[in-house]
Structure formats: structure tokens, C-alpha cells
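Structure in C-alpha cells, see below.
A single protein chain has been removed from this complex, and every other one stays in its place.
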Amino acid sequence: MGLTIGVDIGGTKIAAGVVDEGGTILDTSQVPTPPTPEGVIEAIADVIRSVGEGSSADAVGIGAAGYVDDKRATVLFAPNIRWRHETLKDKIEQRVGMSVVVENDANAAAWGEYRFGAGAGHDDVVCVTLGTGLGGGIIIGGRLHRGRFGVAGEFGHLRVVPDGLLCGCGSQGCWEQYASGRALVRYARQRASATPENAELLLGLGDGTPEGIEGRHVSDAARAGDPVAIDSFRELARWAGAGLADLASLFDPSAFIVGGGVSDEGDLVLEPIRKSFRRWLVGGRHRPHAQVLAAQLGGRAGLVGAADLARQG
Amino acid sequence: MGLTIGVDIGGTKIAAGVVDEGGTILDTSQVPTPPTPEGVIEAIADVIRSVGEGSSADAVGIGAAGYVDDKRATVLFAPNIRWRHETLKDKIEQRVGMSVVVENDANAAAWGEYRFGAGAGHDDVVCVTLGTGLGGGIIIGGRLHRGRFGVAGEFGHLRVVPDGLLCGCGSQGCWEQYASGRALVRYARQRASATPENAELLLGLGDGTPEGIEGRHVSDAARAGDPVAIDSFRELARWAGAGLADLASLFDPSAFIVGGGVSDEGDLVLEPIRKSFRRWLVGGRHRPHAQVLAAQLGGRAGLVGAADLARQG
Amino acid sequence: MGLTIGVDIGGTKIAAGVVDEGGTILDTSQVPTPPTPEGVIEAIADVIRSVGEGSSADAVGIGAAGYVDDKRATVLFAPNIRWRHETLKDKIEQRVGMSVVVENDANAAAWGEYRFGAGAGHDDVVCVTLGTGLGGGIIIGGRLHRGRFGVAGEFGHLRVVPDGLLCGCGSQGCWEQYASGRALVRYARQRASATPENAELLLGLGDGTPEGIEGRHVSDAARAGDPVAIDSFRELARWAGAGLADLASLFDPSAFIVGGGVSDEGDLVLEPIRKSFRRWLVGGRHRPHAQVLAAQLGGRAGLVGAADLARQG
Partner (left out) sequence: MGLTIGVDIGGTKIAAGVVDEGGTILDTSQVPTPPTPEGVIEAIADVIRSVGEGSSADAVGIGAAGYVDDKRATVLFAPNIRWRHETLKDKIEQRVGMSVVVENDANAAAWGEYRFGAGAGHDDVVCVTLGTGLGGGIIIGGRLHRGRFGVAGEFGHLRVVPDGLLCGCGSQGCWEQYASGRALVRYARQRASATPENAELLLGLGDGTPEGIEGRHVSDAARAGDPVAIDSFRELARWAGAGLADLASLFDPSAFIVGGGVSDEGDLVLEPIRKSFRRWLVGGRHRPHAQVLAAQLGGRAGLVGAADLARQG
């Protein structure tokens, strides 16, 4: 099997690409994400047909945010798109005439990084995606660990603070409330509100109010030495690193791959995370340490990973 | 390969047994645990020779508390026995003339339950042992998940309370400080001290003081309706179930097996744990639920599991 | 000075009453709360004139939610009414021609209970109001403790969970997020969502969904034995009692008075709070225990207390 098609369903757009065996994207197409659950299905079919036309691709992998069942066919629950027990594989196969594999989007991204990105040379890898929220994927012995019901790797909802912050999932204290792009902005706003005298640079990048602070402001201000921005990254790293230490106690991988928008900042965020990881790693003096690596594929990881999973069948 | 020998190194005694392919223990022998690191090695060899004499067993599996390396040969760190980088496999093979496999004791117990106990019919199982501390073992796709460096499944040191109770590992807030036999006794003592009027029965089982309360008193008093004892079990279950919910988000097994001394109390503790698990399971309405099963092999699980791992070798 | 007028500014209505020296309300008047900051001031003046007409009352006490300065004249910050540095005393005095005292509403209610309600016989009292949020008032040596800047007794924002729930004040983990009417409803909804099989009665009182659960449903269901409703009250009491134990370590009053809508449930909530208080009281075996009393004046406490503070001058 040579070429396959990967699909990435985002909040604003749905992207598809023809991907070769080496993980290279040969061609892409995209459409805006429709507002209705049914509309999304038609849009997926459209974008696949659009990019697949004239190519020799004969299998499709789709990455979707939500719970995907153990047969990689049905989306059990996708809160953003409002799918419940959506038989996505069947519906897309009927529409495009190719075999389809559905996968959780963070799993697909993890697989992409494992196969073609930072995971080179590792067979036991845990991927953590620090985007707006926090997603995860697990590779054990060179295989994607999906869990018995297909819903493993939901790292974002690990409870790191009992009785902590409310999460969209209905629970409290979920890791993604403390280690994600959204958390970073909250840290910055809270600190800028309490001690504006330490956030002059940061506040100046937005409209001057704490509420006007956005993620890119925090990055820019941190690079320029703003104390509140630096402290916000440190807080994010404190929680991210402590969580990785937990995952090391559970999975014991040879490497962690940290991706997502937050990780685009590179060592500004990776170094504090590594330091925090060492700080909290249990038994750290008596065991080999997993590496903490930056992801390499950026926003392409999900699409490339989904395409490759279609190839794996 | 027919018979193998399993060894279980405990704090007070070292037990060995000849085990057949069905997990039945045919013969056993045991010696007191010597006080020195070197003494333990000789004692292990002695007890293997003692039980193996005259049997056709030709392989040995040893379960040891601590970090065991990825080759299942060296104990990296065993705080109780004070081993550091102890080449246990080599030393025992030289002494007994049989091939030896070393495994973490909680992993060995998990394997025993998976193969011959509560794990029947499940291929993705997470075992949690609530003994004095809290240990764990992971079976994925019918294989023991040891991690890249051999130290996966250290559930007891998952951080469930930031800045929480000090743990013997040097960290704070480790799960085993909140969900273990030791925790149960602490809960009972604290409550009996604060509100002795609700612990008359419980206090009467010991010497009348909170400090005199022991684990078995809490069980007996709970069965007899003592409010403090019941509340102590409820607190234990609160933490145990919440942790299982976390593990479900990460591993997504089809079943949890709960073993260890605390679980000997059966539904007195299992039912509250199940309830707490459902309470905290993220996305519980949109996914299949793992079963929460009581372990079946009791204290034999480690020995039987170690013996079987020698067979898998 | 015989009669005075007390004013209570609520979210939906503004009430005024003529009150005698014994704390009895002789006459009342009320108007809907206007939507604008300026409108509220006019409405306060109107309702005072309306109730005061023909009475011999010659002083006014006003209870307002928010920070009131040390001169009891200016409201520094009232988020709900959107007042900032509002010179309320001056404006009302100009409009009604009587001397005016402004006080924080929870302080006024505490004073009312101290003088005419549950506080009889106590000179050191801490009042905690469990309403939608959590408010407080402190009486030390028979005097209202206002603090140097007038903003003492903001119990609701005591941080009881580091990195905990977001609060409207911008901080996290504030006590009122865990011990208030709003918290009670959250507990009930979360539990009913996770384990609907234990909340059949509770769910049946609303529209059948967790989101449809309201405060009065939880009370009614708890009285009828619904497990989730009972557990929700227990959780509320856990936090309320632990907080009272903290306040005992700080203030060491002879009595706590627990008021607010939640306390209307009487022993359904008071008894678990007392139990939790004893559970968490530091050094409880070596010190006298403060009493935990139910408030007696209900919703009148603020109005009566404000009127009496006007008398005290």
C-alpha cells in the first residue's frame, strides 16, 4: 500500500492530505468546519474526495477529538462536534468508497510523531499535547495503546488537584486545567491583575487589561523578560513536569514527546518542564530517566499519523 | 516446561513453592528473612534448593519489592532489603543451577491474578494491591507491561495531592499514603482521637487509645457498625476509587483487580471503591466501564505469578 | 434614641423596616432592585422615605454587599451593584435628612444575630452565612470587628484549596466555592450525573436531568433519604465544619452562629457541620469547644442588625 489519506477535524477547519509511506504530505485540501454534526460528515467526505481525486490513495485515516470505540469505527462521544455513537467509519466508507479507520486525534498525532517525528529510535513513547487543552497518546512496544474500549490516553483528565478547577468534562482538578495553553493564559491574567507592576510589558502587548492578554502575548513577553510572563511559564512547567513524572511512574517510557502550541515555544517551555520533571520523578536517583523531547511535526502530526494508521490497517 | 519455582521475598519471611502449569502450588518451603542484604541472597538460594530438591522444576521466578531492570536480572533499588544494583539473577543462577527471572513483586502478583485468578477472560487488566502500601501491575494485550526500564506500574507513587503527605520515597502526596492499609489505620486513629464518642466499639477492640487501633480492629468494628470505622473505610474507598478512575483515563483496561490485605475484607471495601470509581470516572456516561474485581489468589499471587513468569521466561 | 430604620439591599429587592430597641420590626416597605448603580441609590432613598414617613425614626443603617470603608460611609467595591468608591452615606443623608451608617451586609446580619438572635449570652461570636455564597461577621468583646480598613470578616474568600475552584473574586479555592448553597447544588449535580442510580428521587424532583437540580430539591430529597442528596449535604458539611475549625484556631469565639438559606434546613445540615467541626478542631481534647448554633432571625438579620448599628452610631 503506497499512498493514504489523513484527515484532521479541527474546530475551525477540516484538513485532508495525501501522505506517502515516509510521512510526507503530497497534497492537501481543506474546508471550514460546518456547524452541524451532519454537516461535518458531509464535509469530511467532500475534502477526502477533493484531495483523493486523481491520486492512488485507497485508504483513509480520520483523527477526531473524542472517544473512539475499540473497533476504530464509531465515535462514542465528541462534545465539540456533538456526536454521540456516530458510526463515522461506515458513513464515510459509503460516501468515498475507501476503507476508513477512525482514531482519537491525540492518538493520531502521537502516532505521527512516533513514526516520523521525535519518536525515532524509541519503542515506548508517551506523547503529551499541550494545546488549548491537553491530549495524549501512548506507544508501547511500537504499537498504539488504545485501551480495551478505545479510550486510553486521556491524560488531560488525570486528576491532579482534588476539588480543583472545574473542567469541561464535569470533573474537577483535571490536568489540562493546569497544563495547557488555556492554563497559561489564566496564570498570566491572574498575575497581571494582582501585580500589574510586574507585567507592564505583558499588558502592553494587549489592550492593557489582564483580560486582554492572549497566549502569544505571554510567549513574547517571556522572551523579553517580563516577570509575570516568565512566572506564568514556570507555573505551567511546574504542573506539566509533575504530570510527566506521574506518567513515568505508570508507563515508564523511554521518551516523552511534548507537542501542541505551547511546545512551539521550544526551550522557553521545554527546559522548565524538564527541570520540573526531574524535581518530581519518584526514585529518580535509582532509575534511568526518560528523555523529554519536543515534538517535530507541529500541526501536521495528526493528519500524518491518521494517514499512517490507515496504512497499518 | 512443566514445573517451575516461584519465590516471594517478604519482610518477615521468604517463601518458595513448586508450581505447575495450572498455577497450583505443589510444595512450599520458607525461611525467616535475614537482616543483611547478603543474607537475603543466601536465604533465597537455600529456600529454592530446599523446595526444588527432588522435583523436576528447572526454572525460577523471583518477586522482589523494588525496581527491577529491563532485563529482569538486576534489582536497581530495593529500599527495604537495602539492595542497590544487585545482580540477583546471576547470583541465584550460580547458586542453584537453574535459570532465573527476577520481577517486581507487585508485577508478579498481577501476573498471577491475570493468569490464574480474577483476570480470567480479560486481556487488558490493571491490578492494584492495597497492602501496607499500594502496588500495581499492568497487563496489556495479555503481556505484562514492564516499561522501557522495567519500572512501570509504580501506582503507589502517583501524586494525588499536591503538597500532600510525606512518603517514604521522599515525595509528597503519593497515592499509597491515602489508599493502603496504613492509610486506613491513620484514618481510624485520627477520627477516633477527634470524636471518641463515635468510636467506642473500635477503641474497645484495642487498648482503648487511638494509637492502639490496628488494621484488623477497623475491619471488625466496621462490620459491627462502628461509625468511625465505617467512615474510615469510606475515606479509603474515596481515594482508591478516584485513583482507579485516573487509571481508567490512562490505561482503559477491561478490568481492575483489587488485591492486598485490605481487599480481603471483600465487599466491605470493594463496594465503596466501585461506587467511588463510578463517581470519579471521567466521561462515565459515554464509555464502557471497566469492572472492579476482587483478587482471588490472596497472598499466593506473587509466588504463583513469579513461577509462571519463569515459565514464560 | 428609640426607633431606627434598617435597609437591606438584595439582588432582587431593597427592603427597609422601622425597628425598635428590642429588634422588633414595626413596619416595612420594599421596592424592586433597579438595574443601574444610580437607580439603586434613588430606590434606597425612596424606600426609606416610604417606611419612615410618620414614624419617629431618625437614623438609618444600610447593609450592602461589598467592601465598606472604615468610616462606614463609602462603599469601596460592590461587584453586583457595580459601585466603586460610592459615597453612599452622604448621598442618602442628603436625600432623606437622617444620619446614615453603611455596613457590609454580612456584618449587619451578624450584628443582628448577636444582639437579638442566637448570640444571646455570648460576647465573642463568629457568624457564618451560608447563602448563595458565604459571608461572615465577627463580634469581639461585644463589638463588631470591622478591621482597620473596614473589610474584615471576608470568610468566603479564605483559601481552603490551593489551586482550587475559580471564584468570582478572581482567586481560586475560596471557601464559598465549597461551603454555600451554590456548592451544595454543584455537589448534587455532579453526583447525580455520575451515579444517577443513587439519585432517582432527587432527579425526579426536577426535570430529570442533573442540570435541573436546584437547592430546594436537594433538601427535600435528603429528608426523604435520597443517597446522593444526603451525600451532598455531607460534603457541604465537611467543608463548612473544617472551615469553622480554622476560624476557631484564629478567633477562638465562644460560639459560631450559622445562618443563611442553607442553615434553614436545621439539623439536617447543622449536625453534620458540628460533627465535622469536632473532627477538624485542632487540639480539641485540650480546649473548651465553641458552640455551633443555628441562626434565629432568618432573612431579617441584616435589616434588624443594620437598624441597630444606626442606633449604636
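First chain written, first letter: the chains are A, B and C, and each begins at residue 1.
The working rule: contacts are C-beta pairs under 8 Å (C-beta built on N, C-alpha and C of every residue); 3 or more make two chains touch, one makes a residue touch a chain.
What you are looking at is a predicted structure, and each value in this text was computed from that prediction instead of being measured.
Student: Which candidate, C:72, C:89 or C:146, sits in contact with the chain we can't see?
Tutor: In the complete complex, the chain left out is touched by residue C:146.
Student: Among A:49, A:84 or A:279, exactly one should touch the missing chain; which is it?
Tutor: Answer from the full complex: A:279 touches the omitted chain.
Student: Since one chain has been left out of the picture, which residues of subunit C touch it in the full complex?
Tutor: 67, 76-77, 84, 123-124, 138, 140, 143, 145-155, 157-162, 169-171, 174, 242, 245-247, 249-254, 280, 282-283, 286-288, 290
Student: Contacts of subunit A with the missing chain: which residues?
Tutor: Touch with the absent chain occurs at residues 162-163, 191, 193-195, 198, 275, 278-281, 284-285.
Student: For subunit B, which residues lie in contact with the unshown chain of the complex?
Tutor: 161-166, 170-172, 178, 190, 193
FYI, only the chains that are shown with their structure count from here on.
Student: Shared numbers divided by all numbers used: is that above or below half for subunit B and subunit C, i.e. same or different?
Tutor: same
Student: From the mean C-alpha coordinate of subunit A to that of subunit B, what's the distance rounded to whole Å?
Tutor: Once rounded, the distance between the two centres reads 34 Å.
Student: On subunit B, where are the residues touching two or more other chains?
Tutor: Correct list: 162, 280.
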